[in-house]
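Structure incoming, see below.
With one protein chain withheld, the remaining protein chains of the complex are depicted in position.
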Amino acid sequence: MEHNNINLILKVWKQKNAESRGSFETFEVNDISTEMSFLEMFDVLNERLIAEGKEPIAFDHDCREGICGMCSMYINGRPHGPWHGTTTCQLHMRAFKDGDTIVVEPWRAKAFPVIKDLIVDRTAFDRIIQAGGYISVNTGVTIDGNAIPVEKENADKAFAAAACIGCGACVAACKNSSALLFVSAKVAHLALLPQGAPERKERALNMVAQMDKEGFGACTNTGACEAVCPKEISIENIARLNKEYALAGFSSDK
Amino acid sequence: MLTSPVGKKWVMALTGLFLITFLMVHVGLNACIWADDGGIMFNAAAHFMGSMVVIRIIEIGLILGFVIHIIQGLVLEFQNRRKRGVAYKMSLGSRGSKWYSRSMGLLGTILLLFLILHWVHFWIPNRSHQGWLLGEELNLYQEMKVTFQQEWVVIVYVIGCISLAWHLLHGFQSAFRTIGVSNKRYLALLNAIGTGFSIIIPLAFAMMPVSFYLGWIK
Partner (left out) sequence: MLDSKIPSGALENKWNDYKGHCKLVNPANKRKLEIIVVGTGLAGASAAASLGELGYKVKAFCFQDSPRRAHSIAAQGGINAAKNYQNDGDSIFRLFYDTVKGGDYRAREANVHRLAEVSVNIIDQCVAQGVPFAREYGGLLNNRSFGGTQVKRTFYAAGQTGQQLLIGAYQALERQVALGNVKMYNRHEMLDVVIIDGKARGIICRNLVNGELERHFGHAVLLCTGGYGNVFYLSTNAMGSNVTAIWKAHKKGAYFGNPCFTQIHPTCIPVTGDHQSKLTLMSESLRNDGRIWVPKKLNETRKANDIPEEERDYYLERRYPAFGNLVPRDVASRAAKERCDAGYGVGTTKQAVYLDFKYNLINKYGKAEANKHGIENPDEETLIRLGKEVVKEEYGNLFDMYEKITGENPYEVPMRIYPAVHYTMGGLWVDYELMTTVKGLYCLGEANFSDHGANRLGASALMQGLADGYFVIPYTIGNYLADEIATKPIPTSHEAFAHTEKTVADRINSLMGIKGKQSVESFHKRLGKIMWEKCGMARNEQGLKEAITEIQQLNKEFWSDLRIPGETNEMNPELDKAGRVADFIELGELMCMDALNRNESCGGHFREESQTEEGEAKRDDANYAYVSSWEYKTESNWEMHKEPLQFEVAKPSQRSYK
């Protein structure tokens, strides 16, 4: 693949810890190969900062292959940067031109407080799952896998919803900082499968209640979440959740 | 259940759809002005609506619908705005969503201001003339004809209708999503209907003051 080297200006959010106030700092990075990933460009910058005796920029990352959901930068006004259906770690520098200025911010949401620099606390998502994002089945007390046939279309839709990596880009993009795409993906995944049916009512009610409690906003169907989701989770799932929720609300005694 | 984030959506969607049906009745009734018969047909229709007990009872529901939709909408807007905390330096803008879908609060507020003016012009004088019961009505056709001679009023009405168009463009399909339509084909169909509806209805409304002002109807 053809590649060349480019020079860039980075404006990056720096914040010492949760209590302190942050601000933007500007860095020049030169001679960046367009074959690098976005995070490798940050590695290069951090190595330089360490050599200069400065503190490197802290950012969340782990698998660097677009599946763990840990990376989380808001790049030039878009979660995970300019490429569609891509996480920050899979974004490559081919996406930028020589001389570009890139603004990098953490996810912004009250429910995702900044811990340091570009790192935010997303444990609210774990607590939403704790509220009902599972099927209550203990280890070993199950029937044969093929005893539960699942219509292929539903299995495929459930898989598409289950592909969510829990990165929080939906919250970051939503003007209301709503987590409804995340919540609905889990509700839809489990509601589309016969195994998930027994708990579907409580699941929908409890997960939505927990989302509210965590301080996420309400959904107004703008579709920004779907547009930035690195796994292209569809907002159809939100419609599905709405239906689940109403059915649950009218029939559950809780 | 209705106080949760999803419950609130349901309230907005159901009241919104109710108001959409009202718009259809309203535009149909008002279209009678284009009969160009000096308002005979229109006044007859208006009288029919204004003097029937059932319709007047439904009207109470309509008022409730308006009030709930407006208050809930404003409350949601303010609550949602507080969820971000620190603002972004660069915003996503229109790369992820349509501007009007993000501006329902603003469009709704413009509509509310327009509505107040609209009620002051027609509904309040008429109902008060009726003694708020089933009394005799004003000649509404005549009222329109007079009101719409003022240039600024016509402009405000047209702005109101434009806001309504954008408001509907998002609201129509959003309401159906909220009540759980997740099937791709139906959503595509509803989107098409919604777009048509959002253009035709406000356009028809906007043409009413314009028609009077430009003297297309006498």
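Going in written order, the chains are labelled A and B, and every chain counts its residues from 1.
Throughout what follows, contacts are C-beta pairs under 8 Å (C-beta built on N, C-alpha and C of every residue); 3 or more make two chains touch, one makes a residue touch a chain.
Here the structure is a predicted model, which is why all the values come from computation and not from measurement.
**Q** For the chain that does not appear here, which of the shown chains does it touch in the whole complex?
**A** The omitted chain makes contact with A across the full complex.
**Q** Among A:Asn4, A:Thr142 or A:Ser252, which residue is in touch with the absent chain?
**A** Residue touching the chain left out of view: A:Thr142.
**Q** Which candidate, A:Pro79, A:Gly166, A:Gly217 or A:Gly249, sits in contact with the chain we can't see?
**A** Within the whole complex, the residue contacting the unshown chain is A:Gly166.
**Q** Under the stated touch rule, tell me which residues of subunit A contact the chain that is not displayed.
**A** 1, 3, 16-17, 33, 35-37, 39-40, 43-44, 47, 49-51, 53-56, 58, 60-70, 83, 85-86, 90-92, 94, 115-116, 119, 121-123, 125-126, 129-131, 133-140, 142-146, 148-152, 155-156, 158-159, 162-163, 165-166, 189-190, 193, 195-196
Going forward, only the chains that are shown with their structure count from here on.
**Q** Calculate how many whole Å lie between the centre of subunit A and the centre of subunit B, each centre taken as the average of the chain's C-alpha atoms.
**A** Spacing between the chain centres: roughly 37 Å.
**Q** Can you check the complex and tell me which residues of subunit B touch subunit A?
**A** Residues 1-2, 4-10, 76, 79-93, 95-98, 101-102, 104, 170, 173-174, 177-182, 184, 187 of subunit B touch subunit A in their complex.
**Q** Provide the residue numbers of subunit A that touch subunit B in the complex, in ascending order.
**A** 11, 24, 74, 76-79, 103, 105, 108-111, 113, 173, 175-178, 180, 205, 208-209, 211-212, 215-228, 235-246, 249
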